[in-house]
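Sharing a structure here in C-alpha cells format.
The complex is shown incomplete by one protein chain, all other protein chains being positioned as in the whole.
In order of appearance the chains are A, B and C, and numbering begins at 1 in each one.
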Amino acid sequence: MHTVFSDGRVWPTIRVEEAWREGLDVIAITDHIEYRPFRQDVVGDHNRSYEIAKPLADKLGIVLIKGSEITRAMPPGHSNALFLKDCNALDTKNYMDAFNEAKKQGAFIFWNHPSWWNQQPDTTLWFKEHAELLKNGMMHGIEVVNGGDYCELSHKWSIEKNLTLLGTSDVHNPIGMDYDLANGERRPMTLVFAKERTEAAIYDALMNRRTAIYFQNKLIGNDSYLKPIADASIRVERVERNGRRVSVTLYNNSSVPLTLTKVKGNDPNLAFFREIEIKPHSFINFNINETMETKADRFALKLEVSNFWVAPNKALPYILDVVESQRLSQQ
Amino acid sequence: MHTVFSDGRVWPTIRVEEAWREGLDVIAITDHIEYRPFRQDVVGDHNRSYEIAKPLADKLGIVLIKGSEITRAMPPGHSNALFLKDCNALDTKNYMDAFNEAKKQGAFIFWNHPSWWNQQPDTTLWFKEHAELLKNGMMHGIEVVNGGDYCELSHKWSIEKNLTLLGTSDVHNPIGMDYDLANGERRPMTLVFAKERTEAAIYDALMNRRTAIYFQNKLIGNDSYLKPIADASIRVERVERNGRRVSVTLYNNSSVPLTLTKVKGNDPNLAFFREIEIKPHSFINFNINETMETKADRFALKLEVSNFWVAPNKALPYILDVVESQRLSQQ
Amino acid sequence: MHTVFSDGRVWPTIRVEEAWREGLDVIAITDHIEYRPFRQDVVGDHNRSYEIAKPLADKLGIVLIKGSEITRAMPPGHSNALFLKDCNALDTKNYMDAFNEAKKQGAFIFWNHPSWWNQQPDTTLWFKEHAELLKNGMMHGIEVVNGGDYCELSHKWSIEKNLTLLGTSDVHNPIGMDYDLANGERRPMTLVFAKERTEAAIYDALMNRRTAIYFQNKLIGNDSYLKPIADASIRVERVERNGRRVSVTLYNNSSVPLTLTKVKGNDPNLAFFREIEIKPHSFINFNINETMETKADRFALKLEVSNFWVAPNKALPYILDVVESQRLSQQ
Partner (left out) sequence: MHTVFSDGRVWPTIRVEEAWREGLDVIAITDHIEYRPFRQDVVGDHNRSYEIAKPLADKLGIVLIKGSEITRAMPPGHSNALFLKDCNALDTKNYMDAFNEAKKQGAFIFWNHPSWWNQQPDTTLWFKEHAELLKNGMMHGIEVVNGGDYCELSHKWSIEKNLTLLGTSDVHNPIGMDYDLANGERRPMTLVFAKERTEAAIYDALMNRRTAIYFQNKLIGNDSYLKPIADASIRVERVERNGRRVSVTLYNNSSVPLTLTKVKGNDPNLAFFREIEIKPHSFINFNINETMETKADRFALKLEVSNFWVAPNKALPYILDVVESQRLSQQ
C-alpha cells in the first residue's frame, strides 16, 4: 500500500485504520523508493511512513510489516521487499545493489504485477533478469493478483517455479474510493497460514509458500490449503427423504460464497443441480431426485468448488457426502 | 412470473408494483396451467391472475401481457405462451392440444429452461418433439437465461434455428427475496426492440427476433443490436497529450458496466491497458504511452466489449476511436 | 402481519421465511376477520393462514402465534387477539361477542393503532368502550408503535393503565417493499422478555407486561428493562491518561446504535462531549479534558441514553463509570 510518502494520497495512519475497520490482521506499507512525486512538500525519509503508522498499529493490534517497493524499469520491473530494517539503504543507483541490500537485511522479496501493461503492453515475459533474481534468492514470491487483475501466467509460474502466491491491493487512494465496502466489495488479500500472529511467524509462512489469495469472491492457491477451507466451510445441515425425492440443506460457514458445480462420474440414477451458489453464512436447499427409489441414506456427489482455483483453469475437486442429519438451526 | 394462482407466493398486483419500482415497461405473468399446489384455497381460473393485475398495470403504465406456462414432462418440458386470449383453453390432457390452442390464439411461444436439471439432469438434448414444435410454428423463442442460469447450448440453438432470445426471472418469491435490489442486483430481462410501447409492437418485435438479454451485467444478443448499444454507451470525453503520454477519459453513458479488452492487431508503438471496466454512468481515465512520439491526434484502438456476448464465447468487437476533444463534464 | 387471507399481498409461508431471514424468534399472522377483499378467489377460513404457515415455522424453528384482527369501526376500532384456538368463532355480528369469544379462548388482546387517522383523524380519544374492554379483561396491551408511527398518547396510556407495550409492523406487502433491509432498516418489533422460547412463556410475558419496543433505532419501554440492556451494551474498552487529557474508548456490544447525551450535574472541572453516537458493534473514542489535572483514575459521567425512551419525552438516565482498563480488542 502507498501513502503520501510516495505516490499514495493518504497519511500513513489511514492505512492502519482502514485495515482495522476491515478486520485485517497484517498489512505492509511499501512506498516507492525511486518515485516520490510529492517530495517537494513531503520530506521524510523512506522509513517515515512506517514510523508514523506504527504506534496506531500497535494500539489497534495490527501487525505492520516494514517494506519498500523497488521501482525499476522492466526488466526486472517493480518488486516489494518486506521485513526490511532500513528502507533508506535501498535507495541505490543500480537495481542489483537494492536487491543485494534487501537480501542482506533478510527481506522477503516478490515480483509485482508482472503483466502490468505499462511495462509489458501486450505480452508477459519472464526475462533472464528474473531467472537471475530467482537463482540468487532475491525472488521468493510473485503477485498473481494486483488490484483488479488476475494474471494467469503468474499463477502458472508460481507453481512451476515454487514461488509464494501474493494478492495485493497496491492501493493509492483511500480504500473506500476504490472498493465499494458498504456493498461488501473487498480488496484482494493474501491469506497467510502462520502458526501465530507475530511478524516472525508471518515471515516463516511467506518464506515457505504457505499462502492463498482471496480475490473477488474467489480463493486461489494450492489444494493442500483450499481443501481444508472447503471442508470447514460446507456443512450438510439437514437431509430429508420424501419418496424418491431427497431434500438437502447446506450451510456455508465461511465469509466467501461457494459455487458448487457438478462434474462427470455421478450416479445416473440421481438427478440434482448442475450448479449452485451458497452465499456466505447462508443456507441453501436442493433436491436429489431418484429415477428409481433406492432408500439409500448416504450419497457421494461428485462436484468441484468452481470459485476455488488450484491452478489456472482448474477448480478444486470436491465430494459432497450427504448423510441423514439433524434439524436446521437459526441463520 | 408466478403468483398464488400457481406456485408463486405473492398476489398478482405485487408483480406489477415490483416491476414499476424497478422501472420495467412490459411484464408477463405466466402461471402454470397444470401445477397449482394452492388450488384448495385459491380457486380462480387461469385468467384470474391477469384480470387482478390489469387495473394496477393500466394505472401505473405497465404493459401487462397475458400468458400461461404449459407445464409438461420432458419432452417437450415447459413452454410459455404469451398474448393469449383465454388461458383456460390450454388446460388440456395432451400437450399438443395445448400448443394447438395457443397457436390458434396467435400466441408467441418459447421453450423454457431447456437445461433445467430436474428435467435434463446431465445433458441438454434437443428432442424430436422440439423439432416438430419448431416446424409447426409452435416454438418462436427459447430461454437462453432463466433466473441465475445462462445456457450456452440454448444460445447456440437460438442462432442456428433462428429463435428469439429470451431472458426471464421465472420468479416465485417476492422479487426482493431473490435479488439484492438495494445493492443494485437486477433480475434477468429481455430487451425488446419494439417500435412503440404497445402490445402490438412488442408482439411484432418478439415474433421477429428483435431482442437481447440483460443478465448479471452482461448483454447477450445479435451484434446488430449490441453494436449500436455499445456505440451509444461509450463516449470519449477528453484526450490530452503530454509528450509521449496521451491521457484519455471515457464515459459510460449506460446503466450497464462495460468491460473493454484489448485484442490482437494494435499498433506496437502504443502501450495501453489490457482490460478496463467502466461502471454505469461513470468516467474512467487511461493512458496511451507511445514508444516513439507520433504527435498523432487520432488513434483507433482494437478492443472487444467482453461483457457483450454475440455468440457463445464470442464478445462484440469494438474499435475505440480516440480523437482530441472537449473538457470533462460533471458526473 | 397480513396475508392474502385478508388484505395482505403474500402467501402465508412468506411471512415465516421473511422472519427467519431477519432472525426473528416469534411472529403472529393476524388476518382481518371482517375485511377480506380477495374472498372471491381466496376461500379458506380464518384458521387457514396459520395452518398453511405452521409446518414451515416448525421446520425453521420460528414460534408462530395463532391470531386474528378484530376489525371494527371506532369505537373500539381494531384489536389483535393472539393465542386463539379457533379464529372462526370471532366472526360475529356484534363486536362484544367477538371480544367475549376471544376472552373465552384465553386470548391476549391489544388495541391496534389508536391514533390511526382513518378512524381518529385529528384527535386520539380514549372512548368509554375502551374503558369497558379494559375493565372486562379484554384489553391487555396497546400498540405504541404501528409501522412507521409512534403514538405518544398510547405510550402514556400504557404506563397509566398498566398495559403491555406493543410495536408491530402491520405489514401487508412483502416486507422488503416496505423496509430497506439491505441498508439495515428493520421493521418495528416487540421485544418479549420470556423465560424460554415457548408459546407458554411468551404468553406469560405478554400477559405480565414484560416487553419493550424496538423502533427505528430506538428502544421504548420501562426502565427496569432498558437499564439492564444499556448496562450490557456499553463497555468501557480502554482509558488512557496523557497529562490533563484522558482518552476513552467505548464499545457498543448491541445491534442498536446508542446515543449518549450529557445531562446537568457533571463535575465542572471535566470537559467532554455533549452528545455521541456509538454504532452497533462498534468502537468510539472521546476525550475528557481536565481544567486542572486531577490524576483521578475513575470518573462518573452523568448522561442519558437519549434513544432509550422510558416515558414520553423522557430518556433513560445513565452514569458512565470510566475506570482505567485493558487494551482495545479487534472489532
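One rule holds in what follows: contacts are C-beta pairs under 8 Å (C-beta built on N, C-alpha and C of every residue); 3 or more make two chains touch, one makes a residue touch a chain.
Because the structure is a prediction, the values reported are computed rather than measured.
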From A:Val4, A:Val63, A:Val239 or A:Val310, the answer for touching the chain not displayed is A:Val4
Where A:Leu24, A:Met96 or A:Leu181 are the choices, the one touching the absent chain is A:Leu181
Sole contact to the chain not displayed, among A:Met1, A:Ile14 or A:Ala102:
A:Ile14
From A:Arg48, A:Arg72 or A:His155, the answer for touching the chain not displayed is A:Arg48
By the contact definition given up top, give the residues of chain C that touch the hidden chain.
115, 117-118, 121-122, 148-149, 183-184, 262, 266, 268, 270-275, 277, 287, 289
Contacts of chain A with the missing chain: which residues?
4-5, 8-11, 13-14, 17-18, 21, 38, 40-44, 48, 52, 173-174, 176-177, 180-183
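Throughout what follows, only the chains that are shown with their structure count from here on.
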Taking all residue numbers used at the chain A/chain B interface, answer same if over half belong to both copies and different if under half do.
same
Measure off the straight-line distance from the CA centroid of chain A to the CA centroid of chain C, and report it in whole Å.
43
Which residues of chain C are in contact with two or more other chains?
21
